[in-house]
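After the structure tokens below, expect a handful of questions from me.
All protein chains but one are shown at their positions in the complex.
Here the chain labels run A, B and C in written order, and each chain numbers its own residues starting at 1.
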Amino acid sequence: MESVCSINNFVQCLLNLGIAPDLAQFINILLGVVLVAIVPLVTVIMLIYIERKVAARVQDRIGPNRVGPYGLLQSVADAVKLLTKEDITPLGADKFIYNLAPIIAFASVILVWAVIPFTPLHVGADLSIGVLYFMAVSSIGTVKVVVAGWSSNNKYALLGAFRTIAQLLSYEVPLVLALLIPVMLAGTMSMQGITIAQQGMWFIVMAPVAAVIFFIANLAEAGRAPFDLIEAESEIIAGYNIEYSGFKFGMFMAAEFIHAFTIAVLAAVIFLGGWSGPFVHEVPVLGFIYLGIKTFIIYLFSLVLRSTVPRVRIDQLMAFNWKFLVPISIINVLMTAFLLQVVRALGLAPDPAQATDFVANLPQAVILLLGNLVVIGIVLTMIRNTGRRQRLEDEARHAAALERELERVSAPAGD
Amino acid sequence: MAVLNEWAFIGVFFAIAWVVPVLPIVGARLFAPRKPNPLKQSTYECGVETVGDTWVQFKVQYYIYGLIFLVFDVEIVLLFPWALAYNQLDFFGFMAGFLFIFLLADALIYAWRKGALEWV
Amino acid sequence: MVPLWMYLAVAAGLFCIGAYGVLSRRNAVAVLMGVELMLNAVNINLIAFWRYVSPLNMAGQAFTAFVFVVAAAEAAVGLAIIISVYRNRRSVIVEDVDLLKW
Partner (left out) sequence: MIELNVQTIAFLIFAACILGGALGVVTTRNLIHATLYLVLSLFGAAGFFVLLSAPFMAAVQVLVYIGAIAILIVFAVMLTRSMTRLRDIYNRQWVMSAIAAGLLFVLLMVGVILPVWGVGGAQAGREVSEVVASTAELGTALVSPNQFVLPFEVASLLLTAAMIGAIVIARDDE
């Protein structure tokens, strides 16, 4: 047993080989980093293929099918193409900063993976502030936009950068507010801790509103459709990365794809129980598979969303965030906090000893779910009423315009 | 010490995360052709030379959004320790958080009524 | 662990560089950046003392949190004033803003 070297006893294994403890520790960390970093790097190659296939199917096309069997090697061909493209730096660009931007873009996305728990045993770094770490790292993403937009020396790049920043900043507010609720329920900010707290009951049952807000705000943060104004080709050409070409542009693209996948993984970890599933404690590797399945379901959902929902306008985007998502998130936080107090006062809160038990969590979950359903009901009613009013106004305006037009046309005939 | 080990992991990850994107960008220099000429390197603005300064004047609305965001960000970040300790808080703790969020909502309502949230 | 005085030395250096920036720069935005540097030096001091002197008392961390709040408020209002001044006088050079001077 001891002679077998695996990830779990790697340090011990190195020590047996006679390597100094510090060096063994360092090699262990390095290996862990490489393993964790490989996951998104490998998946991104698959993701580009999957994304194109799914988008094609939704649009009644076939999608990539020439390179390799079923077009599976399409992404490799893309990468080779990007690698051999000329890398143009515009005159007047701020060279150092210009080259820094794609690197920041990529690093800020991939760094999130350090705190993702893959199985009950395997997590890169189980930070005590995991959730905030994710927020902090993704807020570095705004810096890349500033840097790219400013250093390109291009009006469109700068305008696109400003729009992008406005979008990224705005949607961070509901995102953080939505993250408060899992933290409140789990009593910890560590990603592993949040996953363990969901052993009994997934947080999507207890906090569906927060889950939906989290997902929507994350879509906007990643610049995915319907929030892809960041690269609205028809309006601002390509946004902040317009002047980038060759593999630097490829880095922006790869970062975007990985970001889309990262938000799926985060939603799976924070709201869908991460690695939890049957027999996961006996066979930890199963956790990786469960997490993968959950992630891909969310990812596919975002792909279908991308192909079906039209892009929103910038003023609609801002209004949707500040006048819809933020108020709902605030109400949601207050309601959850209040209901948790009620649950505690009624003595229905699960005993910490039975936190992983489904039945023990049931009363609390039912109360929270009811609260969430009430919020959803009120919100939907408000949307319906507002929509109806707006439609009536529009119709009245149209009718009035039509009448004026008819009068104008018929008046000369009467003379 | 164990906690700092986790951070050592983040530190190494940080270094790797910067190296990984640099490699293909530098590697591309080996394969990619490099034939720069002034026309190619001009900025991509509908084929016309850039007129005037690149730094066009911006709407102050961008700043207003940034400002509201900053205030919200700081407030919510202060709420995280509160949410973290929520299981140990009594009703007073809830009320303290409620008042805090209420003041935050106040600011939002003010900005809304003032029209600071309108894009145009 | 690294001795406390080294943290304090870095914080003192940061504070003095920030003070130099505040006193010598002409652009009001740059002056504000200097103020941010000084506030950061204060934060480093607070956290360093908290860690080395009373790590079980929350006062150090709570103070830092309030410094963050004040820094945010200062940046928001300060930059708004700079923008307003620029709109009215087409300048953000601190010497040009001298209406109250005689």
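Definition applied: contacts are C-beta pairs under 8 Å (C-beta built on N, C-alpha and C of every residue); 3 or more make two chains touch, one makes a residue touch a chain.
Worth saying up front: this structure is predicted, and the values here are computed from it rather than measured.
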item: Displayed chains contacted by the hidden chain, counting the whole assembly; value: A, B, C
item: On chain C, residues whose C-beta touches the chain left out of the figure; value: 1-10, 12-21, 23-27, 29-30, 32-34, 36-37, 40, 43-44, 47-48, 50-53, 55-58, 61-62, 64-66, 68-73, 75-77, 79-84, 86-87, 90-95
item: Where the unshown chain meets chain A, residue by residue; value: 97, 127-129, 132-133, 135-137, 139-140, 142-143, 146-147, 150, 158, 162, 165, 169, 172, 187, 189
item: Missing-partner contacts on chain B, residue numbers; value: 3-4, 7-8, 11, 53, 55, 57-58, 60, 62-64, 66-71, 73-75, 77-78, 80-86, 88-89, 92-93, 96-97, 99-100, 103-104, 106-107, 110-111, 114-116
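Quick note on the criterion: only the chains that are shown with their structure count from here on.
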item: Chain pair showing more contacts of the two, B-C and A-B; value: A-B
item: Chain B-chain C separation of Cα centroids, rounded to whole Å; value: 21
item: Where chain A touches two or more other chains, by residue; value: none
item: List of chain B residues in touch with chain C within their complex; value: 60, 63, 67, 70-71, 73-74, 77-78
item: Parts of chain B lying in touch with chain A, wherever the complex brings them together; value: 3, 5-10, 12-14, 16-18, 20-22, 24-25, 27-29, 31-36, 38, 40-45, 50, 54-56, 58, 62, 65-66, 68-69, 72-73, 76-77, 79-80, 83-87, 91, 94, 97-98, 101, 104-105, 108, 111-112, 117-120
item: Footprint of chain B on chain C - complex, ascending; value: 65, 68-69, 72-73, 75-76, 79-80, 83
